[in-house]
Every structure is written in structure tokens, then in C-alpha cells.
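Only one protein chain is missing from this complex, and each of the others stays in its spot.
== chain A ==
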Amino acid sequence: MMTFRRKYEERFFRALSFLFTAIIVFVLVQIIWTVVKKGFPSLSWQMITQEPKGGFYFGKDGGILNAIAGSFYLAVCSTILAFVISLPVALFMNIYLIRYQRLLIGIRFFLDVLWGVPSIVYGAFGFTLLMYLGYKNSLGAGIITVAAMITPIMIRAMDEVLKTIPIGLQEASYALGSTKTETAYKVFFREALPGFATAILLAFGRGIGDAASVLFTAGYTDHIPHGFSEPTATLPLAIFFQLSSPIEEVQNRAYAAAVILTVIVLVLSVSARLIKMKK
């Protein structure tokens, strides 16, 4: 039988857990609500189809097409670059290094640390590299920096998918006479494909939403870049720069950018989850 004290304890901690859960949900809803409330009225056809006119900081007309296009170029290219690097690494870890569990633990720890490194550090690293090579702020430099930031995320996400593949499938593949490379790219790759899609979306979401890594490396401009060596605007920096403007129309562009970015990230995480569930 429950004593009075245990009953009281149970109720108290249940109430406490409920309270904190409610606070978290409330804060999240508030953030999204604020962004939508301030940004939604500014969303217009002009906003998403035009570059800013008269300078992004002072000009009252135009939209944020430069930032939308720039962010997509940047995120798509850096995700492709990161994928090309991550795929062989993740497969190597789970096919070739499977006998070296201690080394694997070390590599996973190292990647987790890289995952946790603040993006401004990647930004600083990218900037240093730029200075050293004598390049200027550009789309290309931003792509390399963001790719460096999201590669550890993608490798670890793919690694987690590959870890769940039953050893029986590996045995079956080897028993048919496959080499390790054939097992990796013909069997494991296909088996893990839905999970890889989740990993790619996760990394893409992280890449498109990050401000600090592109702050020093991609620059900012009113125009859509026409090459890797031109600077580019991005949505996070569109928010950062335009929100600090004294002009209301410019501030509204920042809120519109925030809405678009939030929607993109929400859609990405929901679809990542849907793919996972379907699997």
C-alpha cells in the first residue's frame, strides 16, 4: 500500500514534469507565432521574386530573392559536397573498420565533438583558410565552410543508420562471394537509402539555417551570385543585417526572411521524420 508521502511525491513530480513540458511547448509556439505574426504580413509576391532595391540596409523597395537563392545555392552545394565525403567515410567505418571497435569508438567520439563545435568556429576556420589562400568572401568559400560544418553531422547520421543493419545481411552478402566494396555499395547503400535521406535532410536543414559559419566566409550582397567566386546573401544573414536597420520596410524584410527560413526548416524536419517513420 502506498503511504501518504509516496502518493504526495508521485503527484508532485508528475505536476512538475507537466509544468516544464508545458513551458517548453509554450515557448516554442510563442517563437513560431512571433515570427509568423511579424513576418506573414510582409510576405508578398514582390518579397520573394525581387532583389532588394537601393541597398539592403537603406532601400525600402524590393524583396529577399537574393537571400533565398543564395541560401539554396549554398545549402544544396554544401550538402552535395558533404554527401560525397560522408558516404565513403560512413561505409568505411561500418564495413572495413568493423573489426576495430576501439578505433571506431574513437572516430565516433571525434565526430561527435566536431558535431558539437559551435558554427562560429567553423566560420573562423573558413575565414583563416580564405586569408591564407588569398581568396575573398564568396559563395564557394561559404560552401566549403558549411560543408565542413555539416559533414560530421551527416557521417554520424549515416553511421547510425548503417549500425542498425543486421549482421546477417552482411554475412549473406559475403557468403555469395561479394567483396567488401561490393557489400558496401551494392547491399549496404541500398538497404540504408531511406535512412540516408533522413541524414541528408538533417544536414541540409542545419546548413541552410546557420548564420555564423557564413558570416565571415560568404559575404553579403544585394544580388544573386552568378558564380562560386561571387559573394552571396543568405537567409540567416538577411535576418541579422536587416533587423538592425532603423527603417521599418527593411525590418519587415528580415521578418519575411525569418518566416521563410522557419518554414523551410520545419518542412525539412517533418519530411525527415516521415521518411524515418515510413521505413
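General observations
In the analysis below, contacts are C-beta pairs under 8 Å (C-beta built on N, C-alpha and C of every residue); 3 or more make two chains touch, one makes a residue touch a chain; residues count from 1.
By definition in this document, contacts and distances are computed from a predicted model.
The listed options are "Phosphate transport system ATP-binding protein", "[FeFe] hydrogenase, group A", "Cell division protein FtsX" or "Pentalenic acid synthase", and the UniProt record of the chain not shown names that protein "Phosphate transport system ATP-binding protein".
Taking the complete complex into account, A:Y174 is the one of A:F72, A:F92 or A:Y174 that touches the chain left out. Contact between chain A and the absent chain runs through residues 98-101, 166-179, 182, 186-187, 190-191, 193.
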